[in-house]
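What you see is the complex with one protein chain gone and the rest in place.
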Amino acid sequence: MGIIDSIGAGVTNFKPGDHVLISCISSCGKCEYCRRGLYSHCTTGGWILGNEIDGTQAEYVRTPHADTSLYPIPANSDEEALVMLSDILPTGFECGVLNGKVAPGSTVAIVGAGPIGLAALLTAQFYSPAKLIMIDLDDKRLTAAKIFGASQTINSASGTAAAEVKALTDGKGVDTAIEAVGVPATFVLCQDIIAPGGIIANIGVHGSKADLHLEKLWSHNISITTRLVDTVTTPMLLKTVQSNRINPAQLITHRFCLDQIIEAYDIFSRAADTGALKVIIAA
Amino acid sequence: MGIIDSIGAGVTNFKPGDHVLISCISSCGKCEYCRRGLYSHCTTGGWILGNEIDGTQAEYVRTPHADTSLYPIPANSDEEALVMLSDILPTGFECGVLNGKVAPGSTVAIVGAGPIGLAALLTAQFYSPAKLIMIDLDDKRLTAAKIFGASQTINSASGTAAAEVKALTDGKGVDTAIEAVGVPATFVLCQDIIAPGGIIANIGVHGSKADLHLEKLWSHNISITTRLVDTVTTPMLLKTVQSNRINPAQLITHRFCLDQIIEAYDIFSRAADTGALKVIIAA
Amino acid sequence: MGIIDSIGAGVTNFKPGDHVLISCISSCGKCEYCRRGLYSHCTTGGWILGNEIDGTQAEYVRTPHADTSLYPIPANSDEEALVMLSDILPTGFECGVLNGKVAPGSTVAIVGAGPIGLAALLTAQFYSPAKLIMIDLDDKRLTAAKIFGASQTINSASGTAAAEVKALTDGKGVDTAIEAVGVPATFVLCQDIIAPGGIIANIGVHGSKADLHLEKLWSHNISITTRLVDTVTTPMLLKTVQSNRINPAQLITHRFCLDQIIEAYDIFSRAADTGALKVIIAA
Partner (left out) sequence: MGIIDSIGAGVTNFKPGDHVLISCISSCGKCEYCRRGLYSHCTTGGWILGNEIDGTQAEYVRTPHADTSLYPIPANSDEEALVMLSDILPTGFECGVLNGKVAPGSTVAIVGAGPIGLAALLTAQFYSPAKLIMIDLDDKRLTAAKIFGASQTINSASGTAAAEVKALTDGKGVDTAIEAVGVPATFVLCQDIIAPGGIIANIGVHGSKADLHLEKLWSHNISITTRLVDTVTTPMLLKTVQSNRINPAQLITHRFCLDQIIEAYDIFSRAADTGALKVIIAA
């Protein structure tokens, strides 16, 4: 979220003073990948802000490919809430909900009730699934998940999460399992709870390989998807916020000024204690 | 909705005493069309109940292709509400909402706020569109539509409905226009309000041809769909009712016993006066 | 098809001397429609070359939105053949074949064996349909259609085309009917030959409205699509030419120099006599 200060040569969609949403993904709009909607693999962009170049926790930010990486904000918007549309909501929605093909009446399990898992939980409700089961090790997060719309919660510390999911789904498993943690154990759990014909939609950022139990799954007609968010759905998500179909402000637990940023990171790093979900840094 | 009294040879899915939902479409499950999900065109079934053979307003009903045309009702269901799943809800959902590809953040207009239009209105909300504009000539029905979830209503008696829809959609028109009346004028209205790339999903039962303005629409990248309900979504809809994602009982305005059926038809035939939407006849 | 002479400010994908294919559709790559793949409705482009601004029958051409409206041509290409990818092949492919969902084993009728109909015929074969029935009034064109891959041809002068299509399809009609003429009579013929569950894909540029027989079609589960070509498939088509899956040069019947352009138009305007399909004007 920001206000345009000055524009580079060739930028036509924006002018100084415009309030804009800054996408976490930069997209040139011209390369083969951008033309196919795979902005995350833009040959001169993608996930570069805060990764390969300086990010947005600053008073002034240079945005590459501005015409196709910024989104105009309608007047009278809750700009703080729209910060959630820069990264976390499209990530949960595209990588989890869209890839997972959540549908009316379907059964969904989300493994991991951190901010990304909750973003998937919020946006999964766009499609009216019958069951939205949230799985985590932390009871506080599961309590939050209930408030955010989970139909059931399971604390996986018990070691019986897979059996509990089966019990909730007539022994079949879920149509969609969303992996929102990024470790081998949770990815294997998704394999244990997926129904024939189902989809495992990975959101987690993994640091190591995982076991894929093809000796069981080869005949189960399942799909596994991975995705770095493309933010192709940012305009769609903006419309759902405008029409009050979703309230992204729910994800914001703390607010700081830019000169409190060290404290903000401390709070965020101790999320289990502080209950932090998303933290706003205001200039 | 009924209770199985006796079963024919070869029926394996049901037994006497089972409570079942009777679909308006009979499907053999074996023919080319049934195998493709086009139950409405089943070569020995389709829409035959109450059309080509006796229907269900009776104490005893013979159901052809029972194994694949009846649906088991879970214990403790609101069976009266489930009567809405025999015909009207799958019709609004399949012909209007699914064919019309209603999506999160999209704009939808439904022309006709009778029971079928309201069924489309209820089920369109499974997909969280940004705007759900209801158009009718009758203010009472439009008031009902507001209660059922319309975001805006337009009384088309003014003759300015198309202009009003354009004004509500930044001049673009809607992504989905659902025709739920069945006369040439309403079908033409849908052509006037559809945005480039949009879909006109016809539900109406038409008695005569209509004008299609290809001189304008040839370059507008639109689709027009027609459909006799297939009731392929009945299991999905049952799950949405079980999980309280939809409340079909909202559509029921009157209840009668079988020996009051003449009165019931009278009430139903004067819907504009009586406010009747759907009428339940109980044995 | 052209060679870049000089580039405007901000153009990054091309440099002088590059050989490029000039798309008939100009796309900014930035607007809502371009981002959705609807280049035909680009808010500052679309079909403007040769329509709203000067076209390409000239020694020098200015191309708006060059980065996203030109396509690089691989070395050693048959550049003359690639001229067919500027307009006619993507038109037949996108508006007819893709919209019509031609599929392996399906039945297809193409009404109109002019250049556009033949482009649909050529590209329909990408999907291996079982029947590709070509319908026209001109036996010479039908003979060409046979050479281009039609499995059957019907001269509709007889007035029995619909019955003949039915006879070729076990009485069912075709899964896909492609309208490649643009007059009411041929659009009605498509309605007469479409099978339940089928698609009528309109390519024709219509000058007047047509009758839509909803009194019959409301229950036939069909779709009708219209489309101004988007040329989103140009990269895909280039790959099919490179890999010899299609030979667009088949469509070229005559070649002229730019100073013979009057003669070229004369030949093209008397196609019935001259057998002209597509005519190349070389600088």
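Residue numbering begins at 1 within each chain, and the chains themselves are lettered A, B and C in the order written.
Criterion: a contact is a pair of C-beta atoms (placed from the backbone, for glycine too) under 8 Å apart; a residue touches a chain by one contact, two chains touch by 3 or more.
This one's a predicted model, so the numbers in the text were calculated from it and none came from an experiment.
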May I ask which residue of B:D5, B:E32 or B:D266 touches the chain that does not appear here? B:E32
Of A:L49, A:L228, A:A264 or A:I281, the residue in touch with the unshown chain: A:L228
Using the definition of touch stated at the top, determine which of A:H19, A:K166, A:H206 or A:H254 touches the missing chain. A:H206
Full-complex contact with the absent chain, from A:L214, A:L258 or A:A272: A:L214
Contacts from chain A to the absent chain lie at residues 33, 36, 38, 40-41, 47, 182, 187, 196-197, 202, 204-215, 217-228, 230
Which residue numbers on chain B touch the omitted chain? 9-10, 12-13, 29-30, 32, 34-35, 37, 67-68, 232, 235
Please give every residue of chain C in contact with the chain that is not shown. 103-106, 125-131, 151, 235-240, 242-243, 245-246
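Assume only the chains that are shown with their structure count from here on.
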Select, from all pairs of chains, the pair with the highest number of C-beta pairs in contact. B-C
Determine, using the mean of C-alpha atoms as each chain's centre, which chain is farthest from chain C. A
Give a one-word verdict, same or different, on whether chain B and chain C use largely identical residue numbers at their interface, taking over half shared as same. same
Could you work out how far the Cα centre of chain A sits from that of chain C, in whole Å? 41
Between chain B and chain C, what distance separates the C-alpha centroids? Give it in angstrom. 37
Return the residues of chain C touching two or more other chains; collapse runs of consecutive numbers into ranges. none
